[in-house]
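Following: one structure in structure tokens, then a few remarks.
Removed from the display is one protein chain of the complex; every other protein chain stays in position.
For clarity, chains are labelled A, B and C in written order, and residue numbers in each chain start from 1.
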Amino acid sequence: MSILLNSESRVVIQGITGREGAFHTRQMIAYGTKIVAGVTPGKGGQEFEGITVFNTVRACVQEKGADVSCIFVPPPFASDAIMEAASAGIRLIICITEGIPVLDMVKVMAFLKDLDAVLIGPNCPGIISPGKAKVGIMPGPIHREGNIGVISRSGTLTYEVVDQLTRVGLGQSTCIGIGGDPIVGSSFIDHLKRFRDDKQTKGVILIGEIGGTAEEEAAEYIKAEFNKPVIAFIAGQTAPPGRRMGHAGAIISGGQGKAQDKIEALKRAGITVQMNLGTLGRTALEVMGQDTARP
Amino acid sequence: MSILLNSESRVVIQGITGREGAFHTRQMIAYGTKIVAGVTPGKGGQEFEGITVFNTVRACVQEKGADVSCIFVPPPFASDAIMEAASAGIRLIICITEGIPVLDMVKVMAFLKDLDAVLIGPNCPGIISPGKAKVGIMPGPIHREGNIGVISRSGTLTYEVVDQLTRVGLGQSTCIGIGGDPIVGSSFIDHLKRFRDDKQTKGVILIGEIGGTAEEEAAEYIKAEFNKPVIAFIAGQTAPPGRRMGHAGAIISGGQGKAQDKIEALKRAGITVQMNLGTLGRTALEVMGQDTARP
Amino acid sequence: MKLHEYQAKDIFRKSGIPVPLGELISSSDQATRATQIIPGPPWVVKAQVHAGGRGKAGGVKVAHYPYEVVTAVESMLGKPLITRQTGPAGVTVNQVLIEEGLEIERELYLSMVIDRAESVPAMIFSQAGGMDIEEVAAKSPHLILKEHVDTSSGWMPYNGRNLVYGLNPLPSPTAAKGLMHVMANLYKVFVTLDCSLVEINPLVITKDGRVIALDAKMSIDDNAMFRQKELLSLDDPREKDPLEQMAEKYNLNYIRLDGNIGAMVNGAGLAMATMDVIKMAGAEPANFLDVGGGANEEMITKGFEIILKDRRVKAILINIFGGILRCDVLARGVVAAAGRTNIRVPLIVRLEGTNVEDGREILKKSDLKFLVARDLSEAAELVAQQVSKTERI
Partner (left out) sequence: MKLHEYQAKDIFRKSGIPVPLGELISSSDQATRATQIIPGPPWVVKAQVHAGGRGKAGGVKVAHYPYEVVTAVESMLGKPLITRQTGPAGVTVNQVLIEEGLEIERELYLSMVIDRAESVPAMIFSQAGGMDIEEVAAKSPHLILKEHVDTSSGWMPYNGRNLVYGLNPLPSPTAAKGLMHVMANLYKVFVTLDCSLVEINPLVITKDGRVIALDAKMSIDDNAMFRQKELLSLDDPREKDPLEQMAEKYNLNYIRLDGNIGAMVNGAGLAMATMDVIKMAGAEPANFLDVGGGANEEMITKGFEIILKDRRVKAILINIFGGILRCDVLARGVVAAAGRTNIRVPLIVRLEGTNVEDGREILKKSDLKFLVARDLSEAAELVAQQVSKTERI
């Protein structure tokens, strides 16, 4: 079994009639994802690619049994969309939107505390369980079903890694982009716990970057409680402090978030840290072993 | 064992130097309650009846190991005091203050959701485990250690009931006034669960009143999950609708909260409902049996 | 604290909730001028009283000519209005609101209250507007939509969509937008002014697609008045019972009822239970009076005076379980009051709790005539006896 997302997942797209939403909905359908409904307030009753559009997420849950949501709503309205999904009973929310104000995310996190919804993102590529379903914007064809779990703060960097894995014959159980913002809905640790309990997953690739302390916390957790092989990569070793490296979350500030600190914490936890991105696939093959390569 | 409060409880008084706080602190000490600290911001370092006064609850927890707090702070500042206690790690908070705005309590309840503190009150007489400790404003001498649990939305009405119980020889394990406001920190059900698991408690007296639906919810719970004898009394059978009967919470509004509905719900759940307050003690003796009368 | 319709509408207007154009008048001379200022015909003439059920009682009239407005105003101003909430004496109408008539396409219901079970504010919305919402809730619960508000986020746009897109048929996009706008502003009003209830029934959609609050009902949390001082001036004491007003001044919880047994009790729960005991003894309480936990001698004296001012009272039951309020304080207050007032009715006293011996002693030593009840049952019996005696006389 993959984690969080599988071929039974019933997905609603929030912002289905927008430019991005429409484009990626088609891509997800093409991949085989079960898109059961769309939401665009005021366009309820319309159809998009044979999918019924509703005015509210609540209606999608009630009438179509949606349990996963993918959000393509512009930043000023995205936090509202996340809360709408969570309060409607959606159990897995993937927010692709980039550029949500941090204080909106503070509110979202407080809101989610009392609900059992999992939020992936915002500012993330989404989640894919290869061969089963993809919910997000990653290119489907580079993935292959298999035994490696991937968790990443980045988008295209993840594609790079997955591509290398697939090329060396290492398929993936589930790949998750947790997002590049200072505050994201779920952490490395949240998903590591799921990968630990997932029989399909034999090893995990963890792709971090500068900013925050998520990698250091993950290292602590892995050392204490995670028993499958892990390879980590940290982007931004050459990034100067005080500058935001594209992602709102990728900034070295107040002396925290340096790549070197993260790499050291990971190494101290006994994790293989890959320094050269170009050969990550080969390293993975060595560390994860040949067993893992067969799905 | 009593519930929530026992002779080991280490109590801090918030507002210890105020008129009410000072008076009742002395009463509690006289009863044998272990008062370990007081709080009055700006008066840290002073002493009151041999008890050290601190500026913050946090300091009382760190330096005196306080785990219960009793709040005598005026209404405009009471919600702040509750949050302070909860965030400092106090596990049982008793708020005596009457007159806290409802929207302040809405905030308090949201705040408490993520912490495991129990709030009793506001606008309540407090909690007493006879023979062990009292935290609140009830007259100690009318109580007697024993096997009856008492939960009530009222103050003096509870004294009346407890007095009758003691006179017929029925002692009490713990008596709790949950408070007369529309929003209170803990419900009948919260404490019924504790009485269910408490070996000392052989039966429960539940004292409700008009307003809200707390009694109806308690009836549902008792029917489904509570296995000890319960006697209920509902005050306000003759109260007219739309008028606030002293307690902010005791108001029949929007067709809800009538005494008759509550009595019927309780009866449907198989609970003995005492109609005549004057003979409650005698009824209790019959229902709870002679066994219970021996502590 | 209850506000008048016109006061609530003033607040609405300032808060971005559209209301009809209107003019408040307090004498019938002003009626004609009002018809010149306010667009019409038709006009709507509305008595400004706190009591509900005004419409069915003739407190709302539609006028098609200025003279009809004058007639309607004259039929209300200074006259008692008797609704299902006022009691048989009714309540005097001191002010009248004259409003423009609107072309209404649809009547809806919108309100905000505190959901006690969930401890959060909840907005209630229904397409069955203009009707008694309790009746709708009982007969057609599916027509009642409810949104709980998370207090950390406040009212969110999705809350509004959940309500508005729950209508059947759906409103026009313009009306939908108008409704969501009103909802967001209603939430702001509710939390900013510490409301315990705001109700708009009906909230209408006009033929030209506007969303307008046709009526307005608003109550403020009495406990929050310390931080809503600017609302204090909106309090209308004329709407209150004079004895209740007097009690309020001394911080006493007094409510006038229809019976003849005066009661003075400490604690709201015990006071309610005492009323019940009186009723079970076959009598009717004349009042609810909770002197509270922190009552001093003066408050007791005043409470006693208030009870005695009610000429219907045929007997008085004092039921005190001393906790914070000590029995000796109570006794001294009663004796002091008796010294100043001629007690013309039987007095039954039941004292228990803190300093009970002192209290009994004080009463005994006074030259006050009273009956002592040892417990509540006895108190009830004594009350019953007194009532039957009275009836025999």
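Convention: a residue touches a chain if its C-beta (ideal position, glycine included) is under 8 Å from a C-beta of that chain, and two chains touch if they have at least 3 such contacts.
All values derive from a computational prediction rather than experimental measurement.
Taking every chain of the complex into account, the omitted one touches A, B, C. When you scan B:R58, B:R91, B:K258 or B:R282 for touch with the missing chain, the hit is B:R58. Only one of the listed residues, A:S7, A:Q62 or A:Q237, touches the absent chain: A:Q237. In the complete complex, the hidden chain is touched by one of A:T33, A:T56, A:T158 or A:Q200, namely A:T158. Touching the omitted chain from chain B are residues 41-42, 44, 55-59, 77, 79-81, 83-84, 87, 107-108, 110-111.
For chain C, the residues in touch with the chain missing from this view are 150-152. By the touch criterion stated above, the residues of chain A touching the omitted chain are 20, 23-24, 75-76, 98-107, 109-110, 125, 137-139, 142, 152-160, 163-164, 180, 182-183, 207, 209-210, 212-214, 217, 233, 235-240, 242-250, 253-255, 275-279.
FYI, only the chains that are shown with their structure count from here on.
If each chain is reduced to the centroid of its CA atoms, chain A and chain C end up 54 Å from each other.
If you average the Cα atoms of chain B and of chain C, the two centres end up 28 Å apart.
Averaging C-alpha coordinates per chain places the centre of chain A 47 Å away from that of chain B. Under the contact definition stated at the top, the residues of chain C that touch 2 or more other chains are 150, 152.
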